[in-house]
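The complex appears here minus one protein chain, its other protein chains still in place.
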Amino acid sequence: MPTDESFDLGLISPVSVGRDEAVSDAAILAALVAAEAGLVDALAAEGVAPAGVSGSPLRAIDLDVPALARDAVAGGNPVIPLVALLRAAAPDEVRPWIHRGATSQDILDTSLMIVAREAVGRIRADLARVSAALGAFAAEHRDLVAAGRTLTQHAVPTTIGLRAANWRRAIDRALVRIDHLELPAQLGGAAGTMAALAETVRASPDAQRRQNSVEPADTPGSGTADARIGVVVQGVRRAYADAVGLRHLEAPWHTQRWPVTELGDALTQATDALGKLAADVATASRTEIGELAEPTGGGSSAMPQKQNPARSVLLRSAALRAPQLAATLHLASAAASDERPDGAWHAEWSTLRELLRLALGATAHAADLAEGLRVDRDAVARNLAATGGLIVSERLGVALGKDRAAEVVAQVAAGADIRDLVDPELLDPAQYVGLAGLFTDTA
Amino acid sequence: MPTDESFDLGLISPVSVGRDEAVSDAAILAALVAAEAGLVDALAAEGVAPAGVSGSPLRAIDLDVPALARDAVAGGNPVIPLVALLRAAAPDEVRPWIHRGATSQDILDTSLMIVAREAVGRIRADLARVSAALGAFAAEHRDLVAAGRTLTQHAVPTTIGLRAANWRRAIDRALVRIDHLELPAQLGGAAGTMAALAETVRASPDAQRRQNSVEPADTPGSGTADARIGVVVQGVRRAYADAVGLRHLEAPWHTQRWPVTELGDALTQATDALGKLAADVATASRTEIGELAEPTGGGSSAMPQKQNPARSVLLRSAALRAPQLAATLHLASAAASDERPDGAWHAEWSTLRELLRLALGATAHAADLAEGLRVDRDAVARNLAATGGLIVSERLGVALGKDRAAEVVAQVAAGADIRDLVDPELLDPAQYVGLAGLFTDTA
Amino acid sequence: MPTDESFDLGLISPVSVGRDEAVSDAAILAALVAAEAGLVDALAAEGVAPAGVSGSPLRAIDLDVPALARDAVAGGNPVIPLVALLRAAAPDEVRPWIHRGATSQDILDTSLMIVAREAVGRIRADLARVSAALGAFAAEHRDLVAAGRTLTQHAVPTTIGLRAANWRRAIDRALVRIDHLELPAQLGGAAGTMAALAETVRASPDAQRRQNSVEPADTPGSGTADARIGVVVQGVRRAYADAVGLRHLEAPWHTQRWPVTELGDALTQATDALGKLAADVATASRTEIGELAEPTGGGSSAMPQKQNPARSVLLRSAALRAPQLAATLHLASAAASDERPDGAWHAEWSTLRELLRLALGATAHAADLAEGLRVDRDAVARNLAATGGLIVSERLGVALGKDRAAEVVAQVAAGADIRDLVDPELLDPAQYVGLAGLFTDTA
Partner (left out) sequence: MPTDESFDLGLISPVSVGRDEAVSDAAILAALVAAEAGLVDALAAEGVAPAGVSGSPLRAIDLDVPALARDAVAGGNPVIPLVALLRAAAPDEVRPWIHRGATSQDILDTSLMIVAREAVGRIRADLARVSAALGAFAAEHRDLVAAGRTLTQHAVPTTIGLRAANWRRAIDRALVRIDHLELPAQLGGAAGTMAALAETVRASPDAQRRQNSVEPADTPGSGTADARIGVVVQGVRRAYADAVGLRHLEAPWHTQRWPVTELGDALTQATDALGKLAADVATASRTEIGELAEPTGGGSSAMPQKQNPARSVLLRSAALRAPQLAATLHLASAAASDERPDGAWHAEWSTLRELLRLALGATAHAADLAEGLRVDRDAVARNLAATGGLIVSERLGVALGKDRAAEVVAQVAAGADIRDLVDPELLDPAQYVGLAGLFTDTA
């Protein structure tokens, strides 16, 4: 197996480094082996392979990874050399069942889904941390009135709590998308018909007989050899999905790439939500604004006045990159000609891995960020007062009528103190936050 | 209202022309008016505006569209001049309630969701036509054996039916995504707090009283003025959603753009599925392959031998464009700083319209294509035989063992007739389609 | 010709409305006619068509645009119905020469390049206005010291002049790219061989003879009929390029789409540069920062304190959209199979038009912005002082040594006044702007 040094050192991938073991070459290789081993297990479980045959020995084989990578070039994918290595090292009774009825795409698609499942588990956990932390943050600052900003300008008051509650709403929606993901196993054979495995089963009366005994024989056509074979093959496909811990679909998806694009869309929805959070934290961290600060600033020894919003910076970089990676997955799906396309499928692999890597890094940093986010209440108050009361000008129009409000604004612009012109009660920003509290409570 | 000439003539948008009334300027303008009228209706329904006030007169106003478009430039969006026109033309009793408590983004977001709802309805209907047609096509050709192709090469046999069933699976999955879409109304006020409307309600004892009478008074805090105001405002938000026929969300989504990105993702999943269909039809239409033909070929008077797969060409062009439009929606979502961002929101409008337009055109063409798709059974058979029987070579390996199979292949390559070497039964492609029938039936 | 109402009203395209006549349907139709007329002119100029035949009558034909758009759907492009209309309305002597030797792609590619030339001319002029205005702005504010910001934090001093000079450098680089664009005419015939026109010339001894008389006959092979035909055909191709005002390439580019992608890249480089400008103006316009203001703020009647950076907002929305449109052009180029691809070519049309439209709108708004950009010197000074002198902390490290500088910073953090600890001369930001003046002068 590859050593710790064997994957991207992150020299120029700061958002992901240390967070991306789940998508390392080692993880992918382990998933490839898991797919091959799971197939052997499934064949045995359904009686196609003899009792006693098991995929376990495959999982224990020590692989020469650099050789494998080198040989992957010739075949255009790593499965062909991997199968050769596994066959060479496997016990005699296991060897004939390795990769039986499968094609490279089956193993590679399945392994990427295994890797995705592990990565998505971590991403989900970190997003849940973000959500919980933002929930607590919103509750704590539910009534902290702050300047609401539209098109860069102070508009009307809002609250720090509501802003955080809205961040959380987007995070929670991304969690819903992630929770609805279906990550299926792939097993279709050379062109998605399972012909080779059906041929194997045809030659295996034991497997057919066993299956026949448990199936009702009174379905029309269910007594035919083909029907019996179909039942066995589907049994293997289902057992394979169980063995690798992925969802069973009733037919191969080699030509329908929604499992990949829906995953890409959900990951991007997550980085979108984090990007929004980061955009607001970065803005609020500006030297002139200073309302928010990250838990530990990315400081600068030469410029001690800086408190760089380092995590927000990384989140923003991830959010800027993810949508185009997801677009590539869609393009690959849309261009997937034939029973296996001439390039579109191959465009998915690295793209999906990079998207998972970004999401892994971004969610981990976001959890740290959300759990330690700090508010400078003085800065919030100072900014809220920056327009000399005009932040509630909209209210004046409602309360005084537009004509009188316009007069007041004109007099203020001419130098008058607004407090001399209007009931001070009307000028209290805290009295003009509408349903901010309610919208915070329901997040 | 704009005349028929008032939107893109489609001179260079062939995929969409004639299919895109649902996203025309006229449709958008109607939706903007519907949003403003719906707000007046909602205010009246909840007792904030006097009984008898109604949005109906707004819907009947004849608008000077070119003037509106011109004035939209100054304000950066069409809502500001629209409100001025509506106010100028509305009856006196309606005038004060126009746009009451709303901000431009509320009206524009809502109107885009109204337009999307109409467009998605058509898209859904056409996708359902595609699905049904492909279902019938698959059933009809369930057992028509054809060459399966991977990486451009004949691999093993499959069936025309299974290929179509797989197209359908991707379409049906896109339909699921579309059916789960949530298209919400937007009403948040200047910065998402509903402060202006709350202020209006505060001055409307009638509205509060009415609301109070129907709400239980024993919830903690429910007796306070703020709580009563909140109930009324939420009532208006809910009535507004009802009035415009969109989903009610408990809080504004001005800063959380998932309603836009999920829509973009679902539309792109649809064009992905159509792109796959079109890629296969275009390939199968090639002069040398000729297995499939579109219902009416895009002919050429100068070159009568041509039967251009014109609809597939349009579908492929749409499928190539949609993912990048969806990526722009994600970028806009991720970059949405503040309570209203300084550019990201504005990047959504035309992008979403173009994506809807592409999906409208693509699904309509796809329905025509799927309903009239024709098979040339002779060409299918001729191609299936093109490798002189070697299309079942995989089967030989399973049935004869790899060594004997390799011998056979070598002898065939040296000129021998495979039928002299192998039991002809083994060479029948129809006997080596695995579970193609089953996978077709379950689509 | 289409009326003013006949193109996108810009209801939801505020960045472009009123700026995009150059890419309207009317402009595209005029360019299509210009391409057809130019071909007739070229045929006459080279003696293939009789003397006296001219494309001028075509330019005067009044076209039924809605009918044309309707018919464009059937053929998948507008050229086929356009040719039918032109032939029906043309004088008898012109009719046989209309579209002679051309294919739809020739006319459409050429017309898009004509449209692009007009649009690029305006874009270039407006970018030059931006450059000149920024040059004057930079010169005026060459020595206005301001806070330099990195990762949102005050770092070290810079000048308003240098910031503007750097904006200008990016603009000027985009101008270089634009000035190097080659926008070629397209004429290749059905599959890029010019076979049909060569056939026509073969039957035109006059044309061959005339050409022969001016060409030296002693080049090897130049005396053959094929060589003479080649000379005439190339003559027509060159005359056609002259007639439509585009560059002549020695061979058709129907399968090599760099004229489209290089155009897309240059336009995007322009919107990138404007996006950077707009990002900085929007940031500097923030209520809390207030260093810069657009010439006329996008005000809000309800919120008079707002001075929305409306043009920056539009520029940012354009800059966010352009890269994905350019990516689509690249994808279309890369997927351009065969002598005319099955979808990739069609994906270019609307995409290129939208990219031109964005660049037209963005450059026009940017010129207005740059020419009226205003500085609030008080705000600049106030912000520069916001860190209590620590904005020159890097200098302290250089001047005092790191250890002493760290001591000073620690004491300031503990409440000391930095002016009591350090020679005030060292704290003057104006003394720590390095080569800002020089870098401004050389822009």
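Labels A, B and C are assigned to the chains in the order they are written; within every chain, residues are numbered from 1.
Keep this in mind: contacts are C-beta pairs under 8 Å (C-beta built on N, C-alpha and C of every residue); 3 or more make two chains touch, one makes a residue touch a chain.
All of these numbers come straight from a predicted model, not from anything done at the bench.
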item	value
Residue of B:V156, B:L197, B:V375 or B:L426 touching the missing chain in the full complex	B:V156
Which of C:I61, C:A139, C:L181 or C:A195 contacts the chain that the document leaves out	C:A195
Per the touch definition above, residue among C:T152, C:Q186, C:Q208 or C:T287 touching the missing chain	C:T152
Which of A:V15, A:A90 or A:V260 contacts the chain that the document leaves out	A:V15
Among A:L68, A:A116, A:A198 or A:V392, residue touching the chain not depicted	A:L68
In subunit C, positions touching the absent partner	148-152, 155-158, 162-163, 165-167, 169-170, 173-174, 177, 189-200, 203, 226, 230, 233-234, 250-253, 255-258, 261-262, 265, 268-269, 271-276, 279-280, 283, 319-320, 322-324, 326-328, 330-331, 333-342, 394-395, 398-399, 432-439, 442-443
Interface residues of subunit A (partner: the chain not displayed)	2-15, 17-18, 25, 28-29, 32, 65-66, 68-70, 72-78, 108, 112, 190, 196, 278, 282, 298, 302-303, 308-310, 312-321, 324-325, 327-328, 331-332, 335, 342-347, 349-351, 353-354
On subunit B, residues whose C-beta touches the chain left out of the figure	147, 149-156, 282-283, 285-289, 298, 300-310, 313, 324, 327, 331, 335, 383, 386-387, 390-391, 393-394, 397, 402, 406, 409, 413
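Following the convention adopted for this analysis, only the chains that are shown with their structure count from here on.
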item	value
Most contacted chain pair (by C-beta pair count)	A-B
Intercentroid distance (Cα basis), subunit B paired with subunit A, Å	23
Separation of mean Cα positions, subunit C and subunit B [Å, integer]	30
Separation of mean Cα positions, subunit C and subunit A [Å, integer]	36
Overlap residues in subunit C, where contacts from two or more other chains coincide	282, 298, 302-303, 308-310, 313, 324, 327, 331, 335
